[in-house]
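Here it is, the structure, as structure tokens.
As you look at this complex, bear in mind that one protein chain is not there, while each of the others sits in place.
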Amino acid sequence: MQTVQRRTLPLRLPRVRPGGLLPILAILAVLVVLVGIRQPDFLSPPSLMSFLGRSAPIILLAAGQYFVIVSGEFDLSVGSLVTAQVVVAARLIDGDPARTWPVVLLLLAFGAFVGLVNGLITTRLRVPSFITTLGMFLILVGAVYLWSDGAPKGGLSEEFRRFGRRAFEDVPLLGRVPYALLVLLALAVVAVLLMRSDFGRTLVAVGDNPRTAELSGVRVWRTRTIAFILSGLAAAFAAILLGGYSGVSFQAGAGLEFGAITAVVLGGVALGGGRGSVVGAMLGALTLELLFALMNFYGVSGALRSTVQGAIILLAVAVSATRSSSR
Amino acid sequence: MSALSLLPARRPVPGVFVALTLTLAIGWLVVLLDGGQLFNQSTTVSLLHVAAGLGLVAVGQTLVILGGSLDLSVAYVISLSTLVAAETMNGSDGALLPAVGLALAVSAGIGLLNGLLVTKLRVNAFIATLGVGLLLKGYLDNGYDGPAGTTSPTLVQSLGYQRIGPVPVSFLLLVAVTAAAWFALSKTRFGHHLVAVGGDPEVARLSGVRNDRILVTAHVLCSMCAGLAGIYLASRLGSGAPRVGTEGLYDLESIAAVVIGGTALAGGRGGVIGTVGGVLLLASIDAIFNQLEVDAFFKQVIRGAIIIAAVAVYARRAMRKAAA
Amino acid sequence: MAVLAAVTLLSLTACATDEPAASPSGSAPAGSGTGEQSKFFVQADYDAELALLTATPTGPADKPWEQVLNPKMVDTAKFKKKGPHKICFSNAALNNPWRQVGFKTMQAEVEAQKSRIKEFVHVDAEGKDQKQIADINDLLGKSCDALIVSPNTTATLTPAVEAACQAGLPVVVFDRGVNTKCPVTFINPIGGYGFGHVGAEFVSQKMKPGGKVLALRILPGVDVLETRWSAAKMAFDKAKVDVVGVEFTDGDPAKTKKIVDDYIQRYGTIDGVWMDAGAVAVAAVEAFQDAGKPVPPMNGEDQLDFLKIWKDKNLTAIAPTYPTYQWRTPVIAALRILDGEQVSNPWKLPQPTVTQDNLDRYLDASMPPLHYAMCGCTDLPGYPQRWK
């Protein structure tokens, strides 16, 4: 009964636009205040910088996931893709600095390729993306273990790790600026510009009403496939930063897909497509990371963390779902 | 897999059974050439045990997916249920029935929470059940650092290890639950309404179906199925295990079994018989690969490919049906 | 029914949300902050293991995998059988480097003994209890001469192992145990108490008195890891050090770095780090480096990446081990049992510690970073290629 009521409403009144940034900014502000009360040092530029730097990979993943979700699909394979990328990078570089750049390029190509396969299976074979990417998740994890006999081999070069680990030191005002943060900012600008471009607007249209888009000359399958490729590329960037930050391990990407999807939803993006902004998605990821840091500062027991996380997600999404006018 | 598409597009025999028969036939042959025996007693028993655990969860999952929803919290419900059951029993047969009742009640309560979040608060099922799963994870991680409680010996002997010929009692339980679910779907108003809600919620609502109530019921039943799987696992393991659900990847595997069984992820089409076929297919692949001592990681690759391929075949058929 | 469900639900959500407020570890980290001792802690076992640390093993000195601490021999004549044999192995999982290195070592041992073993069947349970139960049941139908089990979980695998014993074939359990006396022998190194104690004692001695210790754990519920932590807890409580946090890292280096980073933020300085497994040791070291802080006394494990950074950065560190050479022993034990030779039950293996003094002996830069130094595999066929 409520649905009909909502659907036919001739809404003209100014109100919080569904998918707007206000709710996520409010949550973020509350968390910043809570952190500030408990740990004022955290808000000093150097530590804030390093926090932003270390959060860069998950923010990038959220942006990548956003492209896929706003086009009406899912990408559950990003976590395993990150793991695969890190393990592949370690084995190929094997500590040799000279191989850094070729491997970086290879990783980007690999990410794009996995996205392409996800996209083509989803759009051309009409397999729901939940299933496609779930299958891809199993395939990637299995393949990378198989390829490396169950234990990561080789090692990352310092040159490779620099992106995720090092920073410009002694920057006035800010102290140190991690490379990862710069990479994040650059890619965030690209993402925002992309969403304002013709492609971005078309992507949202495809997520909202693929039939209309198709009949307006949009190649829906192509647009969605590109979204998957963007997600794969984002995963590649995230893998480069994450591998740099923490080194090689099979745990590198574990669970990141759910983290990214949660972040995107927290940022006001509707599952099912057609609503929300990429900035919201990235802020959602930042909020989630800040939440984890907050729990560290408040000494919330490690085991209870997922409870707090689950409660906050449910609360945020339930509140926005009951407030928003469309479903 | 290609043989699937040759099947006439009739509803009663889901294509998954063709795939299952082929898999078993080919598997039997390959194992035989390898010098083994696929259908000996112990392998069959093991296969059916694996199928029973996953099957109970997947049948419940079928209900929510048919209704257009999804449950990602089942893995945690299973773990919780093993603990509730084993701790209540505490090794004595006297507490058997209360323990089973309590485990099911707790599961039903979680299903109710899932259902209310999805219907009343209109939270997307993916997020709602993921969130509830996280709540439970926290509770389990915080409260338990390992197996706890002891399952009643009677339950271990009966549900856990008793079998009739090569068929374990637990598999018979799965058969019974599947039959009940099939019966509910085709013979009760709840079943008809559930499929309608999954097919088109607006149509169902305007036809006087109480969508929310139906979907909440489906979620409760799904969680109870997961709870039942938990009780079975407790009987198998002899105690409650806080991580048995997540270790077994029951959340994603059950969804995979459902879609391999021909139920549409969007809801409104499919059924539990196909799901059991999907479960048996996954369990057979497990058994065959076990016999051949194929690397577990390779098996995972194959699994991923099969899930995608199966759904692609269904999608092709649906496309052809729409075109015809 | 609905009422009952609602009540359950209420109570469930209530306890899920109330606990953080009630927990003393919340806002005021008082005293040592290690909390209550876990139910895994068994005083007698603890005392026994600590005693074993100083015991002298019997057996060939250059082959620690054949040595036994405090042997208690059992008769195995009834299992005597003519070879070559078919040996079956139900493995809990192959999902981490420790198990990978160990399994390769075991395979190499089988190859070394190939004149006596005609077939070696390996089934991987992929970390799933219920699959391992099914696997064991399955193996019983394959006319194995001996069964080796590395249980995924102690309590839950007990019934399956008992069933295997009843089938009449010799069962050898290693790594994690089972709650039954029926296997012919149970092989493992001294154990978790020893590991945890060695690390914690080192850290609390090397750091300044009353300093702040951060305990990093992989995940709760694994008995080996739980015993390590409970022994460490004893040591820290005795030394009256301030354990400011006990955090689970899931073995994820990124998560580890974030946690350590936040603790450095929160407390300004951390004076010691203890961890229940070495997987994330390097990440913890890097977190200090990246924050521009000196790396405090800490423990790791015998993984080469840690040994390397230890040497390169000249850390104050120690590496208690849980040697992967124990994967050789079950094969040796099974063959001895099938020969009717006496074996010790339990078969306690020595558990060497890597210290500053013997670091160079174990550090082999040519091996992969996640290789375990204590593999005892240098004399096995295929070394070093098989482990690379």
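Assorted remarks:
Order of writing sets the chain letters: A, B and C. Residues in each chain are counted from 1.
The working rule: a contact is a pair of C-beta atoms (placed from the backbone, for glycine too) under 8 Å apart; a residue touches a chain by one contact, two chains touch by 3 or more.
The definition used in the following text is that contacts and distances are computed from a predicted model.
The complex appears with one chain absent; UniProt names that chain "Sugar ABC transporter ATP-binding protein" among the candidates "Site-specific DNA recombinase", "Sugar ABC transporter ATP-binding protein", "Fumarate reductase flavoprotein subunit" or "Hydrogenase maturation factor". Partner chains of the missing chain, restricted to those shown and counted over the full complex, are A, B.
From the set B:Arg163, B:Arg205 or B:Arg316, the residue in touch with the chain omitted from the display is B:Arg205, counting the whole complex. Contact between chain A and the unshown chain involves residues 1, 4-5, 8-13, 198-199, 201-202, 204-205, 208-209, 211-219, 274-275, 326. In the full complex, the hidden chain is touched by chain B at residues 186-189, 191-193, 195-196, 199-200, 202-210, 268-269.
Keep this in mind: only the chains that are shown with their structure count from here on.
Between the Cα centres of chain B and chain C there is a gap of 33 Å.
Taking the mean of the C-alpha atoms as each chain's centre, chain A and chain C sit 35 Å apart. Residue positions of chain B touching 2 or more other chains, listed in rising order: 135, 138-139, 141-142, 295.
Each of the following residues of chain C touches two or more other chains: 16, 19, 94, 220, 248.
The part of chain A that touches chain C in the complex is made up of residues 39, 41-42, 47, 50, 54, 57, 145, 149-155, 165, 242, 245-252, 254, 292-293, 296-304, 307-308, 311. Contact residues of chain B toward chain C in the complex are 40-43, 45-47, 49-50, 53, 102, 105-106, 108-110, 112-113, 135, 138-139, 141-142, 144-147, 156, 160-161, 220, 233, 236-239, 241-244, 247-248, 286-287, 290, 293, 295-296. For chain C in complex with chain A, the residues that touch the partner chain are 16-17, 19-20, 23, 25-27, 29, 94-97, 99-101, 104, 217, 220, 245-248, 250-259, 261-263, 265-266, 279, 282-283, 286, 290-291, 305, 368-370, 388.
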